[in-house]
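Heads up, one of the protein chains got dropped from this complex, but the rest are sitting where they should.
Right after this comes subunit A.
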Amino acid sequence: MATEESPQVTRRATRSYSASNTAIESTNPPESYKPTINDLGFRQQPLRLEDLFSSFPGRRSQILELLRLLGPLNSPMFPILVYGGPSTGKTSVTLQVFRHLNRPFIYSSCITCYSPRILFESILNQLFHRKDSGHSYSSLKRCERPSDFVNYLREALENVITNLKGNSGKVSSKMSGRPDGTMVYLVFDNLECVRDWDKSSTILPFLFNLNDILKMPEVGLIFISNTSPDTYYLNIGYAEPIPLYFPDYTEDDLRHIFMANQTNSRLYASFLDVVLRPFCRVTRQVDELAAAFSSLFKKYSEPLSDKEVAPNEEMKRRLFSHIRPHIASALNETFQVRSQPLLKAETNQETKKTNSSRMPGVREDFDKIDFHMSTSAKYLLISAFLASRNPATLDASLFDSTGVSDSHKRKRKASEKSMDQKEMAEQELLMKGPGTFPLERLLAIFQCITSLAEDSLDEEESHELTVEGGSRGLMSDVLLQLSSLCNANFIIKGGSCPLEGSTRYRTAVSEDLALKVARSLKFPLSKYLYRR
């Protein structure tokens, strides 16, 4: 067969690149890392079975089933699909099982390899043990189509397997750190992301049929997925992989998991007694609970001067009454990641907190938005919110040139029919969501609002002379601000209307956030909101 050389890619050299290149060429080029076959195994201390069980509480039966399906050394296997909810330990259990068994495997995740080409090339790079010394980031072989992938994969796997077979005849692998056996396992993680790819209708059947296409008994396939097997809708027949289910953790398992590695286990156990049950009603995922518990535990152990003490009953009751008001509020913000300045502000305001124990949805003292926005961006956001909320016909009356907004309607006695209509209209508004608006309308509202702000500024600082520079400063980079707001997903850019041909925008912020932004600018947003 003809030798296949990867084509030499000529690169345009920028000035800085060639400048640094000359510096490098004078010294010896650094030895690029040459991966060998030992890299295919898990290169850490091998794990005993008991350690495997103890590091994954509640997963004993799944680990045993996985071990049984993988089978003894050099035994061929059918493809396996490991599925279960997020953060249930599927990936970690699989990888640790391979560490325990010390067998060679190739791991690729469909989140980092977000297109077929990257997926194929990542697998081939791991198998080929060679990297171009010049371009250490590019792949060895360019591979876009499944047909090329299968050919290269077969070649690479045959290489690897003959290598492994050669090694297995020599010294026992435990001493030399080499992986065991002559089988190679391919692990595909996060398979549910493949469903959203463009080419998913060909790639998914290809992956599931890979076992049959390769026809190599020395290769084992393991798929890991967040969703159950029936979400992979395929209309060609394929041999279904053997399913292995990881159920969500029960409350007892969660307790074991959180108790591990705690310095003061009795204190933490009493903490868990209080918080675990209510939080489990909201979510049972370990990562979300861990985030909530870490901050709550700090609050729980605040009154204790000595953090190492084991609490007795009376102390437990005291701590419970201390933490009780915080649990309800913590439940309502289970998933927020707080920024640093606000955490500090919170600790300063501890003494001022007066909450009753069960007030759901209590408005916290987070009146401030916890990210930085420039003033013009804030005004732009408010104008976008108003443009989406109010119908266009109301703009003239709301934004008078004199800046006076007068939305008093003559109050009439509401008849029943109009109440029904109001309800229907409200429901329609809920379903439709925020409306779209063209760019010109947004800029017009922005102009009105900022001129209002100018006027109010004028009133406050009437003795200041330099005022006109202000309005020009606000208008200068509006389009740039608009595109950054679109990138931050505050405003969504929709498709262009076929009749008019201009792009329409839609706001994507909730009313809470808009009110917060308006409050930070001291802008009376509620006066301008259209309420039916």
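As a convention for this text, a contact is a pair of C-beta atoms (placed from the backbone, for glycine too) under 8 Å apart; a residue touches a chain by one contact, two chains touch by 3 or more; residues count from 1.
As a convention for this text, contacts and distances are computed from a predicted model.
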Undisplayed chain, where the name is taken from the UniProt record, one of "AP complex subunit beta", "Myotubularin-related protein 9", "Hemoglobin, alpha embryonic 5" or "Origin of replication complex subunit 4": "Origin of replication complex subunit 4"
Given A:G166, A:P229, A:P303 or A:P524, the one touching the chain that is not displayed: A:P229
Touch criterion as defined above, residue of A:L47, A:L95, A:I161 or A:I213 at the omitted chain: A:I213
Of A:P205, A:P325 or A:P438, the one touching the omitted chain in the full complex: A:P205
Contact with the hidden chain (one of A:L49, A:I111 or A:A239): A:A239
For subunit A, the residues touching the chain missing from this view: 1-2, 4, 65, 68-69, 71-72, 74-78, 84-86, 145-147, 150-151, 169, 202, 205-206, 209, 212-213, 217, 226-231, 236-240, 242-243, 245, 247-248, 280-285, 288, 331-336, 360-361, 427, 430-434, 489, 492-495, 506, 508, 510
